[in-house]
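Missing here is one protein chain; the remaining ones are kept as they sit in the complex.
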Amino acid sequence: MSIASTRYATLDAGRNYWGLLAVLAGVVLAGFAGFLHLEHEGHWITGMNNQVVWGIPHVFAVFLIVAASGALNVASIASVFGQVAYKPLARLSGLLAAALLSGGLAILVLDLGRPDRLIVAMTYYNFKSIFAWNIFLYTGLLAVIAVYLFVLFQPALARWTRAAGIMALLWRLILTTGTGAIFGFLVARQGYDAAIMAPLFIIMSFSFGTAVFLLVLAAACRGSGRVLGDALLFRLKNLLAVFVSAVLYFVLAYHLTNLYATEHHGFEAFILNFESLYSKLFWLGQVGLGSLLPLALFYSPKTRNCRVSTLVGASLVIIGGLIQMYVIIIGGQAYPLVLFPGMEESSSFYDGVVASYVPSFWEFLLGITGVGIGLILTVAGLGALDILPEDLSDPKPAS
Amino acid sequence: MSLGLTRREFLQGAGAAGALTLAPGVFLYAKDPEAPVTDAVRWGLLVDTRLCQEDCNACVDACNEEHNLQDLGRPETDAQWIRKLTVRDPLGGRTISLPMMCQHCENPPCVDVCPTGASFRREDGIVLVDKHTCIGCRYCMMACPYKARSFIHENLTEQLPDAPRGKGCVESCTLCVHKVDAGENTTACAEACHKDGHQAILFGDLNDPDSEISKRIREFGATQIRADLGLNTGVRYQNL
Partner (left out) sequence: MLFMLSVVALIAFTGASAEGLGPFIPKAKGEQCVEPTQVMRERHWEFILHQRDETVHKGIRTTRHSLKNCLECHVQPDEEGRFPRSSEPTHFCTNCHVFAGIRIDCFECHADRPHEAYGAISRHSRLSLNDMFRKRPVR
């Protein structure tokens, strides 16, 4: 299956295709109505409060943005590292990354206290703010992906593919560093303020992005009647398994470092002692369901050559990823700020106590809307552009 | 001013001393309304926790009244610019009470992280939110080590002329900037604490070695909360 012989085609716009688009459009429209309600009422209708200021919308948004960066894995491996087997999938990789990023960004914007002031966010910049950098990094990645896809679509520009791929690879690594640094730069919070946040987010992006890519690819092939070869699918699965293990390693390093410093024992106990909700989510959700179970499915001799196990494993990685985001973002805020180390604090403003957070329907709606935007852009892109190769079956052994 | 001097000349003459005397015992820091604030002054507060009573809430009540911070019956989302904090030492059980509010840092984390520059530090040391450019992202609330900021979660009405506030923006203690600019040389909390006879909160110019606040800090010393963060706070505490 050489590049020259790869033929791409749009998805057939049959009844199923339009049905899927209509369902996704319904989700996005419902989400937009929910946003208007939120914007009208104010954030008190959400579970977010003055203690937990970022909630479920941010869990979804950061997950989508991180996954978008990771969805470019296949493009990078194909265009930068020259793995021929992935080259036919580079277009899908670019499209999916742009779509997921758009979905994540949309959530962040719709959750702003003053979304009407988007123009302010784009005209007033404080360049010491990692958030301000991220505005450029996110919009910049969309532009870089557009250039990359343009190069891929023009056979005459083939010699620029590697350059565009390198640009996209570097840009997304910086972008994920910036996303992790949002948390790494928070000097006062017990759960953040750690340089490891940036590389942790990069490796999380590899894992989540590959899982999403694998599922979208499988669904697109099934929906369009294409054959997705075992070799390609299991190759992606093996890649994902390495990334899932790497995330576990970084999480281990993060907690071990914290555990060595007595001042962090309070927060570490909060996440690790299996008493708080966040601790249970960490062990059962992030580690068990989201990491160990998929690894078992990917590596166990009984299931490692099973397509269903692969798809289930990738789905679990996504669920585990969302839970990991929840533990990082919400857990990090729920643990009280320490104003007086060694002392017990109390006040009318929830000092010294674990903050409560009960997400509301409206927040979930906002989060689902971002997912919907990501998927609808992907599906529309697959229908409008020659993204997906016509034939993804395993190459026949040379006779 | 009736002596033939222009207002500016009058103020410049008086401004050299930093203050002018309107009547015996009444000092007003004169700021020409046309002149921008400068770093010649740095406004701050000094809290003596020995004088602060645990059962007294006068500073909080005064702040709420001054800025019309309403109790909407939703304590998790209601704004609090100043709160009474009880700090107990588990060894021995000594308990102190103190007011906690924006510490008006010289190096404020909220200003560092704000994407639009809406969080800013005035030349005279007061940390504010420009609510015209605040987009309500709440990153400053994540960054503040003192939990000093509140997000406005609902539509507000009945705001006061000196305290504009509204839905979707983040806000915090302004060090009563409207009173400072009016030359009142005090804040609502300090005023209320004084009125209640506790005198635990003192407002003043940390840059002026002759101000009462500077003299007291020089003589008795004062601590910053989370001094380890190196933020150089404008609110200092005694007898922590």
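Here the chain labels run A and B in written order, and each chain numbers its own residues starting at 1.
Basically, a contact is a pair of C-beta atoms (placed from the backbone, for glycine too) under 8 Å apart; a residue touches a chain by one contact, two chains touch by 3 or more.
If you're wondering where the values come from, they're calculated on a predicted model, not measured in any experiment.
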Check the whole complex and report which displayed chains the hidden chain contacts.
-> B
Touch assignment to the omitted chain, from B:104, B:122 or B:138, lands on B:122
Out of B:169, B:201 or B:217, which is the one that touches the chain we can't see?
-> B:169
So that we can see where the missing chain sits, which residues of subunit B does it touch?
-> 7, 28, 30-31, 33-37, 66, 120, 122-124, 128, 130-132, 155-156, 159-162, 164-167, 169, 177, 181-184
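Everything that follows uses one rule, which is that only the chains that are shown with their structure count from here on.
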Seen from subunit B, its contact residues with subunit A in the complex are 74-80, 83-90, 100, 109, 111-118, 133-139, 141-147, 149-155, 167-170, 225-226, 229, 240
List of subunit A residues in touch with subunit B within their complex | 41-44, 48-51, 53-54, 108, 112-115, 117-118, 120-121, 124-126, 128-132, 135, 182, 185-189, 333, 337, 339-340, 342-351, 356
